[in-house]
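A single protein chain has been removed from this complex, and every other one stays in its place.
For reference, chains read A and B in written order, and residue numbers begin at 1 within each chain.
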Amino acid sequence: MFGNLVSMRLLAPAVVLGAVALFLFLASAFVRRRETGRWLFPGAALIGLAAALVTLLETVRLQYLPDGYNCLLGGCTAFLGMLAYDPLAVFFQALVMLAAVAAVVLTVGSPAVPQARRGEYFGLILAMTVGMCLLVSANHLLMLYVALEAVSLCSYLLTGFDAKARSAEAGLKYALYGGVASAVMLFGLSWWYGLFGSLNLQSLHFCMLGSPALSPGESGAAVVALLFILAGFGFKIAAVPFHQWCPDAYEGAPTPIAALLSVAPKLSGFAVLLRFAFNLLFDPRDPETLAYAPAQLEWALWAIAALSALSMTIGNLAAIPQNNLKRLLAYSSIAHAGYLLMGVVGGSQGGIAAVSLYGAVYLVMNLGAFAVVAAVERATGSEDLLAFHGLAKRSPLLAVCMAVFLLALTGLPPTAGFVGKVYLFASLLKGGGSLPVILAVVGIVNTVISLYFYARVLRAMFLLPPEPGLPERIAPDGAGLLAAALAVLTLALGVFFGPLAMLAEWSAGFVR
Amino acid sequence: MGFELAMVLGFFVVSGLALWALLFVGRFLRLRAPRPEKLTTYECGELPVGPAWFNFNNRFYLVALVFVALDVGVAAAIPLVVILREAAAGSGGWLVFLLLFGFLLLLAVALAYVWKKGDLRWLRDLPAPECAPVDTGRPEPKP
Partner (left out) sequence: MEHPTTSTLLTWIIFTPSIGLLLIGLLLLTRPLTQLTQATLDHLSRAIGVFFSAVPLVLGGLLWASFDGRATGMQLVHHTVWMRAFNIEYFVGVDGLSVGLVLLTVLVSFVAALASLPWGIARDDHHHFSRRAVPGYMAMLLLLETGMLGVFCALDFFLFYVFWEVMLLPMYFLIGIWGGPRREYAAIKFFLYTLVGSVLMLLAMIALYFASDPGALGQAAFTLADGSTGKHTFNLLNLAELGRQGAFGAAGPILGVAFPRIVFVALFIAFAIKIPMVPFHTWLPDAHVEAPTPVSVILAGILLKMGIYGILRVNYPILPQATLWAREAIAVFGAVNMVYAAFVCLAQKDLKKLIAYSSVSHMGFCLLGMAALTPQGINGAVLQMINHGIISPALFLIAGVIYDRAHHREIERFGGLARRMPEYTALVGLSFMASLGLPGLNGFISEALTFLGAFPVFTVLTIVSAVSVVITAAYYLWTIQRMFLGPLNEKYASLSDLNWRERLTLYPLGALMLLLGVLPMPVISLMDPTLRALIEPLARSAGL
């Protein structure tokens, strides 16, 4: 545990991002010439993100920290236990920053965001990234809540950034749902604090199972508190039944923001959920056996499994009739929250590695799918399925990329999505027991359901003739190039997933 | 636990009773001076202009937000000032000072932003929107 001064060094990526965000806000107020802003804002945002990534990697190399702590191996906590810097945090911080990079790149050519407001827009993206970095590092429930709010506030604003009324409506809806969810979570936190007098994540397990044993009333209250807190996580990762905001928000938000929202807050929510679940379910005094979910806490595992099964099933079923690509991808992202939760239920280091790996893969394939949507939207002004009819004839490159992403989202080889699914199912089947097996069966049934609506998009692109009135050809732009690069990455990670698997297993090392 | 809950119930009952008792007792103790001014909004002779149920100007909210932000700054600065003497006695005095200074700098940046954006001026011309006017989904009213 480090004091404040040493901790500043670990906070460096967030400080860099924050400083650049402030710079962007000021610049948006003081820069008059629009031409300057056109290159200055995205440039500054990209440079800031790149600098943050570099400093993040630099913190990994900080092996000379006092007391022989090594972030690379065991990890350490900073600011007197408020923030954790361990492999999990570093891995997910890097993912979040990469997602932000993609969002910036997608925005450059997008017609959605007015040029005059781009300074604030990029500043908000960076501020949100700061929040997400803190969120994945949060080691204390209060810190967790503050970071969660920081992320949420930025996302509400960004959702409403488009000039269309639909966008403002989406932002407001998102804010209302988010407000309720965070209030519920805060209420749960207050119960927890009232019961145990501690909000430290490391104390979760002892609070529930420590001596003296809880009375029935107290443990009932603790269960309610935990469920309330879980609701907050459920909102952030868009798991059923906390998902209603998701399709509306994605549909209304500018496409780059929908892309960002579908991956970055979700993944940071998963990182902190992993940290929360493992601190609650593992007994840290028993690092050898790592007995997952002792009998008294098995209900928590069932609750997460129920969330997972519900999210997958409802997400996939609701996606079937969608005709708006952003809504379709929103429901698909709800279903993917369910898949990712399978890894949390799977437990053990394999489960964390599976969530990390699938998270990274999901980042690539989902951003890719949104990049294609952005490219088509830019050319046709619509993200309706009709705009995708005959895309194979109008833009073979985009159609092939989209096909790769859809197959990856379904989980077919030889794409990275398949590798991720294998890891998730493997984490479930490794331990045995009936709950994981049942969940795995639900998972494969859902894989088949999901194919049905992904194949609807394939059908529209390849099997149907182009709609009259749409542009004959779609020239590749920045979003198209990003999509192509991500498609290549999706295929490459499907065949050579060794390095990524190694990183994911390293990130699982936070369980001490 | 059951007993503690009973205590809570008892607390609620007692507090409810106490409230009624106070009001009841006050009815006998207070002065009674019924005048027409007592029935107006501000009870002091200042008459309100127009009804209170209308749309407030958005700028009120903006000003209120800026005020809250700066107010929180003061609230956060006070505890630091309190421990500044203690910290100065040790070695961390400059750190506390730096923290406070950094914090105030952040607030200053926020103020500069708001100022430059013109949100502190009550009367200002709104720039013509760069993008298409907001689509409200309703048909345009006929002139």
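We adopt the following convention: contacts are C-beta pairs under 8 Å (C-beta built on N, C-alpha and C of every residue); 3 or more make two chains touch, one makes a residue touch a chain.
Everything numeric in this text was worked out from a predicted model, so none of it was measured.
K.L.:
Of the chains that are displayed, which are in contact with the missing one across the whole complex?
P.N.:
Counted over the whole complex, the chain not pictured touches A.
K.L.:
For subunit A, enumerate the residues touching the unshown chain of the complex.
P.N.:
392, 396-397, 403, 407, 412-414, 418, 421-422, 425-426, 429-430, 432, 434, 437-438, 440-441, 444, 447-448, 451-452, 455, 458-459, 462-463, 496-498, 501-502, 505
Just so it is clear, only the chains that are shown with their structure count from here on.
K.L.:
Could you grab the centroid distance between subunit A and subunit B? Build each centroid from C-alpha atoms only and quote it in angstrom.
P.N.:
Averaging C-alpha atoms per chain gives centres 34 Å apart.
K.L.:
Okay, in this complex, where on subunit B does subunit A touch?
P.N.:
Those residues of subunit B that touch subunit A are 1-2, 5, 95, 106, 109, 112-113, 116-117, 129-132, 134-137.
K.L.:
Using the touch definition from the top, list the residues of subunit A that touch subunit B in their complex.
P.N.:
Residues of subunit A touching subunit B: 4-5, 22, 25-26, 29-30, 114-116, 163-166, 168, 215-218.
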